[in-house]
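All protein chains but one are shown at their positions in the complex.
In this document, chain identifiers A and B correspond to the written order of the chains, with residue numbering beginning at 1 in each.
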Amino acid sequence: MMNNIKRLGGVGAAVGFSIIAFTAAAQENGVTDDTIKIGLVQPFSGPASAYSQIAYTNEAYFKMINDNGGVCGRQIELITYDDGYSPPKTVEQTRKLVESDGVFLIFNGLGTPTNSAIHKYMNAKQVPQLFVATGASKFGDPENFPWTMGWQPNYIAEGKIYARYILENHPDSKIGILYQNDDYGKDYINGLRAGFGEKADSMIVMEQPYEVADPTVDSQIINLKASGADVFLNIATPKFAAQAIKKAAEISWDAVHIVNSVSNSVGSVLKPAGFENAVGLISANYGKDPQDPQWEGDAGLKKWSDFMDKYYPDGDKTSSFTVYGYGVTQTLEYVLKSSCDNLTREGVMKAAASIKDFETDTALPGIKINTSETDFYPIEQMQLMKFNGERWELFGGVIDGSSATN
Amino acid sequence: METFIQQVLAGIATGGIYACMALAVVMIYQAIHHLNFAQGEMAMFSTFIAWQLLQWGVPYWLAFGLTIVISLIGGFVLERTVFKPIENAPVLSHIVVFIALFAIFNSLAGFIWDFTIKPFPSPFGNAALFGEGLIGAHQAGMIVITLVVLLLLFAFFRYTRIGLAMRAAAANPESARLVGIRVGTMTGLGWGMAAAVGSVAGILIAPMVFLEPNMMLSILLYGFAGAVLGGLTSPGGAVLGGFTVGVVENLAGTYIPVVGAELKLPIALFLIVAVLVFKPSGLFGHRVVQRV
Partner (left out) sequence: MSPATISSLIVLAALVLCPFFLSGFTVFQLNLMLIYAIAIMGLNLLTGFNGQFSLGHGAFYAIGAYTAAILMDQYEISYVWTLPVAGVICFVSGFLFGLPALRLEGVYLALATFALAVATPQMLKLSLFEHWTGGVQGIVILKPDAPFGLPLSQDQWLYFFTLAVGLLLYWAARNLVSSRSGRAMMAIRDNPLAARSMGVNVALYKSLAFGVSALYTGMAGALGAIVIQFVAPDSFTFVLSVALLVGLVVGGVGWLPGAIIGGAFIVFVPNIAEEISKGLSGAMYGVMLILLIYVMPTGAGGLIRTVTDRLKRR
């Protein structure tokens, strides 16, 4: 009798312990039988709050995923915090997500200084810092930081693409650059200089920085025109890019005007600047511009449009941020779905590092996402386009910036 | 030489923005002898209201007028409700409330109208005057309106009884009360007028810098700088100060080698501080004599 009770007790204890162990192990990394916890830290306030559209789009997309049954049979629980674009706050909120909320991974953190602040921490803790929202090339370094990966084409690659275009079409030109005085602007300049090689110093006649705190960039544009430059590289965020386009036209500066991919949205940049001022503008892109009538009826963009109408009706359909948010979250969805049989942090990083020819709904045709154990730059292709007064006209075919990066 | 002229003119153009803002700053200083850090955000909020009216199809000048009236009333109500309970609190507590208002207006604007930039129409058009874009029609119009507002304010404070009462209430509240001036109402009115001037500033500035919740922050700072440079007791000086800051900033950015472009704002500010050290009440302000 006593033996039976003891045996029952033993079995009971064993079952009890294994349940605890099982749930403990399953809870440990933010994954349970029913949920996957994902953390997102972005600026909802402060100087970079314009980018919060991306976070809201991401949130809406996760809601759509959950409505369609989730991934790997689990619902996604998204926890978002605001860091106000302040690195100390990013550190605090990220630690909260990882240590207090116990998330599985951190997704789409925005900004270079903010991601730099948590770079070492994430890799030390071995938590994926996946698809960071910045083009800084330092985040594609699998050898030293195997847990961090970017998503969009890095700024250096894009700079090289522009450099190549200029060398091919305007080899004897003088170049003036307007750039935002932070890592984003400086990274582009590094790419441009790398692309020009030894000719960099002779071709670039003036670099004019501006601060986010500057009300206008009119003074800088005047200086750039006065330098005699006949090619103008506009490395600015939307508000300042628009001001630059407007001012350049106002002072009749007749230069080949190239604007970077962050600020080529028809609705958010070209319209305020004035379409007539933007004729002849050149840029590069990797996603479809929803304002471009050539995509009317495009299946992928229609999915995005329906998504916006249903899940994020307040969102700005003319802004490239909502297109971006859709694309990057769709990529995460794909990666998660590829790691269902190994739903651990290493499993997800492995899946992220083995994407082959994945096309998002919003990518330009021919632009595919590829990663490998040595290639942590998911998107490296772009296509050049010219503005004809109404819309962007793509030309030249898809260019690969990957040969560019180091 | 051509660059010099262009930079000076561009400086006058942006200086017009600062002058506008400086006027609003001085306006409120006259009323409450404090600097209101939320001034910029209030101006921004008023501009958004104007934008919303325009979106609803209200014609430009009607929207302009309506916004001024709304801002006037709004400023008055704000002062009477928010600041009444802490009338006797120390200065620093007031400053903290300004900071709180800053946060509230900024956040509210972003919530209602989101953070993407919006183009704002100009009643003067975007054409260039005198060809070759030396100075745009809008910039010229803005400067004219600023000067008109300046003259109106000057006349108000100099020649009307209410203006006199307001100055008295700010300079010496106790004595003013003794002669029958309702200090609280005067302060509220001062806020209302400052909000109204701020809204004019915002509506004039938005076409140049594009409307978004964060547009006023640095402009407020430059406005402060201009106001201080010209003298907080002198509206005319403030306007002149605003223009000066714009021109100096541009010239510093263009002609000071290596660091000029990167340090435009700090250089402008440094100059202000230097002026203050030698002439503490600003270039055109009058010295405040302290009785022992």
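As a convention for this text, a residue touches a chain if its C-beta (ideal position, glycine included) is under 8 Å from a C-beta of that chain, and two chains touch if they have at least 3 such contacts.
Keep in mind that what you see is a predicted model, and the values were worked out from it rather than measured.
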Using the touch definition up top, pick the residue from A:Gln53, A:Thr112 or A:Ser219 that touches the left-out chain. A:Thr112
Considering the whole complex, which of A:Lys96, A:Arg164 or A:Lys350 touches the chain not shown? A:Lys96
Among listed residues B:Phe210, B:Phe224 or B:Phe243, the absent chain is touched only by B:Phe224
Which residue among A:Phe62, A:Tyr81 or A:Tyr334 touches the omitted chain? A:Tyr81
Could you list which residues of subunit B touch the chain missing from the display? 29, 34-35, 82, 85-86, 88-90, 92-93, 95-97, 99-104, 106-108, 110-111, 221, 224-225, 228, 232, 258-259, 262-263, 265-266, 269-270, 272-273, 276-277, 280, 290, 292
Pick out the residues on subunit A that sit against the missing chain. 44-47, 80-82, 84-88, 91-92, 95-96, 99-100, 112-114, 116-117, 119-121, 181-183, 186, 211, 213
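The rule we apply is simple: only the chains that are shown with their structure count from here on.
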Gap in Å, rounded to a whole number, between the CA centres of subunit B and subunit A: 37
Touching subunit B in the complex: which residues of subunit A? 45, 47, 49-50, 52-53, 181, 208-209, 211, 213-216, 218-220, 222-223, 226, 238-239, 242-243, 246, 250-252, 268, 271-272, 274, 314, 316, 319
Residue numbers of subunit B touching subunit A in their complex, please. 2-3, 6-7, 10-11, 13-14, 17, 106-107, 110, 114-119, 126, 128, 132-133, 136, 205, 208-210, 212-215, 217-219, 221-222, 249-250, 253-254, 261-262, 264-265
